[in-house]
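Coming up: chain A.
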Amino acid sequence: MQTAIAVPIDIVLVLAAALFLIGFTGVLVRRNVIFLLMSLEIMMNACGLAFVVAGARWIEPDGQIMYMFILSLAAAEVAVGLGLVLQLERRHRHLDIDAASELEG
Partner candidate 1 sequence: MEVVLFYIAASIALITSILVITRTTASHALIYLIVSLLAIAVIFYLLGAPFAAALEVVIYAGAIMVLFLFVVMMLNLGPSQVAQERRWLEPRMWVGPSILTLILFFEMVYILAGTPALTSGVAVSAKEVGERLFTTYLLGVELAGFLLLAALVGSYHLGRRYMRARREEIG
Partner candidate 2 sequence: MISQLVSLWKVFLHLFASNETVQYPSKKKWWWSQPTKVMPYLAPRYRGRIVLTRDPDGEERCVACNLCAVVCPVDCIALQKTEDENGRWYPEFFRINFSRCIMCGMCEEACPTYAIQLTPDFEMCEYDRNNLVYEKEHLLINGVGKYPDYSFWQVAGKTISGKNKGEAQNESPPVDVHSLLP
Partner candidate 3 sequence: MATIVVDGVEFEVDEGQNLLHACLSQGLELPYFCWHPSLGSVGACRQCAVIQYADADDTRGRLTMACMTPAKDGTRISIQTETAKQFRASVIEWLMENHPHDCPVCEEGGECHLQDMTVMTGHIQRRYRGRKRTFENQYLGPFLNHEMNRCITCYRCVRFYNDYAGGTDLQAFGSRDRMYFGRTTDGVLENEFSGNLIEVCPTGVFTDKPFSESYTRKWDLSSAPSICAGCAVGCNTFVSERYGRLKRVHNRYHGELNGYFLCDRGRFGAGFVNSTDRIEHVGERVEDDLFDVLDGEVGIAKLAEMIRQGDVVGIGSPRASLETNVALKTLVGEAQFCTGMSSAEESLVDLIIQTQRATSADIPSLSDVESADAVLILGEDVLNTAPRVALALRQTVRNRALNLAGEAGIPQWQDAGVSSHAQGRLNPLFIASVLPSGIDDIAADLAHDVPLNLADCGFAIAACIGEASGSEPGFVRKAAAALRSAQNPLIVSGTSTRTRAIVEAAGAVVAALESAGKVPRLLLVAPEANSFGSGLIGGGLDMNAALQRVASGSTKTLIVAENDIFRRAERERVEQALCTVENLVVLDSLDTPTASLASLVFPAATFAESTGTFVNYETRAQRFYCVFEPRNAIAPSWRWLAQAATDAGRDDLGWRHVDDVLEAVAASPNMAGVRAVAPDAGYLGSSLCKTPRETPRFSGRTAMNANVNIHEPKTSVDEETPLSFSMEGLNRDQPSALLPFVWAPGWNSNQSVFKFQQEIGGAAAGGDPGVRLLASGSIGTMPARSASVRSDGGGVDTGFRLIPVQAIFGSDELSSRSPPVVERSSAAFMIFSPMDAERLGAAQGMGVSCSVLGATFAVTVDAAMKSGYVGVSVGFTGAEGELPDGLIALAVDPNYRPTPNPHDRVIARG
């Protein structure tokens, strides 16, 4: 049985929240799709952190399982997202997300 340390759970949650909000700010502020995707990664990672800390609080594997689901979600998102990035680059020769608002009508 491997040991672990005990950390005040609120600190970890605040950390998760902070990371989430940093990612969120990134999503709001950046216009480059690459940076948007990176910010999204930060946000998902923060969610994962929250789940893991919950799992650690209750000594249950569910937290890590949820983290794994988030991981697969992130993988899927990145795969599609980067595909879109390449498309965007091909069509517009730059990566401004505003340029992708073609469906506006």
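By our rule, a contact is a pair of C-beta atoms (placed from the backbone, for glycine too) under 8 Å apart; a residue touches a chain by one contact, two chains touch by 3 or more; residues count from 1.
How were these picked? Simply put, all candidates are chains of the complex that A comes from, given by their letters.
Just so we're clear, the structure is a prediction, and the values are computed from it rather than from any experiment.
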Pick from 1, 2 or 3, the complex member that touches chain A: 1
Candidate 1-facing residues of chain A, complex: 1-15, 17-19, 21-26, 28-32, 34-35, 37-39, 41-42, 45, 48-49, 52-53, 55-65, 67-69, 71-80, 82-87, 89-90, 94-95
